[in-house]
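Complex shown without one protein chain; remaining protein chains in place.
Take a look at chain A:
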Amino acid sequence: MFEIDWRGLLLPFAYLVVLGGTFMTFSTVYRKRKALQSANLAPWFGPHLQRNIYLSLLHMEPEEGQEKAPKVPESVIRAALLRRAVEDIHRIIQIRTAKTACSSLLQRGSVGDDLWQRFQRAEKEMEDELRDVVMEANAIVPGWGQIIFQSANEIAANKAFRDRLDEIEEQTEREKEWWEKRRASIKNEFMKELEEEEKSQAKAGSEDEPVLVETSTPSATPSGSSKKKKGGKK
């Protein structure tokens, strides 16, 4: 009854096929590229040195020609785990502080989407890492998992404090040096004034002073002042 004009329908079908085909190709290519991109994202943190040390200590391979792997003392393992926890603390602090900043910047369009992806991946990795550390700690000493991060936190805080102290103490030498130079130059100026006053009078006087004046001649001052610039840094 119905004569279907297949040839006439060819065009609409071709249209549909082309349309569908285009969409399919586009979406597969797009997805593949996206997946490749996210797979190639650089990790947020660098290699976890402390964890690597700990793991290599735990799984010591026997040396060649020897049957048994060298025995690692328990205390060394525990110290390595603690170091690992300290590093984790650093990383977790970094992640916590960066989180709000990163999300607000992302909303404003100041940073890119892939940064946020990397960030989220790092966050997830850190969660797993923390769980792992707790489990390891419990395996070594039952109950240690509850307090290992507490002690790690204290260690981290102490370390930060010490670093700051060292930084300040480092400056003392330079400050001292600068002050010596400055004092010398001031002294030098005074001595000059004195000398000029004394010039009119007879030459007489101090024994040790001339040496000082000679050492801190103006040629010494430039380096002195350049040191001071350095020390001027707060």
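Points worth noting:
The definition used in the following text is that contacts are C-beta pairs under 8 Å (C-beta built on N, C-alpha and C of every residue); 3 or more make two chains touch, one makes a residue touch a chain; residues count from 1.
To be clear about the criterion, contacts and distances are computed from a predicted model.
Chosen from "DNA-directed RNA polymerase II subunit RPB7", "J domain-containing protein", "Iron hydrogenase small subunit domain-containing protein" or "Chromosome transmission fidelity-like protein", the protein name that UniProt gives for the omitted chain reads "J domain-containing protein". One of A:T25, A:S38, A:N52 or A:S104 touches the chain omitted from the figure, and that residue is A:S104. Among A:R51, A:R91 or A:K181, only A:K181 touches the chain that is left out of the view.
In the full complex, chain A touches the omitted chain through residues 44, 97-98, 100-102, 104-105, 108-115, 178, 181-182, 185, 221-233.
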